[in-house]
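Only one protein chain is missing; all other protein chains are in place.
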Amino acid sequence: MNTSNNHNNNHADEQKGRLLRPSRQVGIVGYGAYVPRYRLPASEVARVWTGGMGGTPIHEKSVPGLDEDVVTMSIEASRNALSRAQIDPSVIRAVWVGSESHPYAVKPTSTIVGEAIGASPNILAGDWEFACKAGTEAMQAAIGLVGSSMADYALSIGMDTAQGRPGDALEYTAAAGGAAYIIGPAENSLAVFEATYSYVTDTPDFWRRAHEDYPSHGDRFTGEPAYFEHVLSAARIMLEELGAEAGDFDYAVFHQPNVKFPSRAGQMLGFTPEQIQTGLLVGEVGNVYAGSSLLGLSAILDEAKPGARILVVSYGSGAGSDAISLRTTDLVSERQNLAPRTLDYIKRRTELDYAMYSRFRGKLNK
Amino acid sequence: MEIARHWRLRKQRYLLPEAGEHPVGVYPIAPNGKSARSANGHGAVVTIEAEQSTALQTQVRTGTVYSYTTVLNAPADFEEQAPYVLALIKLDDGSMLTAQLTDLGEEPYIGMQVEMVTRKLRTDGDAGIIIYGYKFRPTLAVANA
Partner (left out) sequence: MRDVSIIGIGQTPVAESWEQPLREIASQAAQIALHDSGLKGIDALFVANMLAGELSRQEHLGALLAGTMGMAGIEAVRVEAADASGGAALRQAYLSIASGAIDTAMVLGVEKVTDIVGSARLSAMATSLDAEFEAEQGATPAALAALLMQRYMHEYNVPLEAFAGFSENAHFNGSLNPYAMYRNKLRPGMFAAAPAVATPVGLFDAAPDGDGAAAVVLAATDLARDLVPQPVRILASAAASDTLALHQRKDMLHLAAVTRSAQKALMQAGITNNDVDVLELHDSFTILTALALEALGYAGRGEGHTLARPEIIGLQGSRPLSTFGGLKARGHAGGATGVYQTVEIVLQLRGAAGANQVPGARIGLAQSVGGLGGTAITHILVPVE
């Protein structure tokens, strides 16, 4: 046999098989968002650091209260998800929180969340970290667990209380929030997954060494070789292998470190502003890191009609992108209003000034 | 470092069981002082199968503010969040408990409708555990309730 032909045939098989699909159909049974009530206008950051003369990438960002962290926020989002799912928490067999601000370096956030929602003790509960895509990574693992029939229900959460170095560009946008998703059998789902795909390389655009308080980033390197390379690659491969194009979708949501990047990515892929606007929350909330695309997805699910097709493309520095394609079912209309919606959290706001924000974020304790 | 004292109470702190309810791994005394009784009528620790506890876990605890105060002089470990509002909350089931109010967007008032949330109470120093528990916040306004 001609080995090069064999290679081509195998390569073709591999190309067909690049999308990840579970052995049985699974979907989102319940979802819930959480955003804290406090807001720091970007103009405040500009006032302190640029004499009010520099530009601002967003309007304002969310700030967690003194008594909030990824544990407390994940608990509330999960309770919202349970309200929508209407299942007994004891049937959940995995609680997986993805974040880059887990309160403990060792002791999983997921163990506390699992206990607090009544899912303990028959659960998996490790924490996930992959910068801003830790939440979608956890979601894919949940799809795998349920899709393989190892379990019927798994809870995946993307949540962050991101920290920005004072005076750094990221301080304008590093925010707090995220969403929780209970994955279960398709028959009980308000949205069913078509496929997922993950595109990962070793690309150091943004990182944090273990004992540093704040992350470091590659400034303009975070654009084309990082965000765009991975988001566009993941999206294009997903679309290609689905045999679909942007117009076949009702909604698209991308990781949102600012307004420009997801808008440009969407445009480059052929999505219209109308398709991405529901999920584009960064202007009012900021970049909620591991919760970013998942929070955008929750806003979409809050308003989507049955049969809506949605593309989610996350991005985590380091780097990688998860593309997820799903379609809502009839159950979405029944369950949307069983818990506070994403917009209910977004419009709940108390403004802070830079001094109060610094206290809230513990920057005055260092 | 304190461990067992907090670990023992995690069910109460996270789930706020009502008197008479039996969460998985029941603890004899609820915050309102009543004991959760097992079948033999004594306050013994009883393990109940998880499936029996559905309503408990997803139930939101709601109530009204019975009294409140803004605490300016805080004890050690609570200084980080001071000043904070401490309140007596009358739960909708009639029982009363002491808890902080949080997420206040306005001045609290007697009669304010509140709901339970799980928040950080304090940490056991820099190296000890983080202690989470119940607090109450003004009931979140939901558009299509």
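Note that the chains take the letters A and B in the order they are written out, and that residue 1 is the start of every chain.
Basically, a contact is a pair of C-beta atoms (placed from the backbone, for glycine too) under 8 Å apart; a residue touches a chain by one contact, two chains touch by 3 or more.
All of these numbers come straight from a predicted model, not from anything done at the bench.
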In the full complex, displayed partners of the excluded chain: B
Absent chain, residues of subunit B that touch it: 5, 9, 31-33, 66-79, 81, 84, 86-88, 96-100, 110, 121-122, 131, 133
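Throughout what follows, only the chains that are shown with their structure count from here on.
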Whole-Å gap between the CA centroids of subunit A and subunit B: 30
Of all residues in subunit B, those that touch subunit A in their complex: 10-11, 14-15, 23-24, 50-51, 53-54, 56-58, 60, 80-81, 100, 102-103, 105, 117-121, 130, 132, 135, 140-145
Interface residues, subunit A side, partner subunit B - complex: 36-37, 65-69, 71-72, 75-76, 79, 82-83, 88-90, 103-104, 112, 115-118, 120-122, 337, 340-341, 343-345, 348, 350
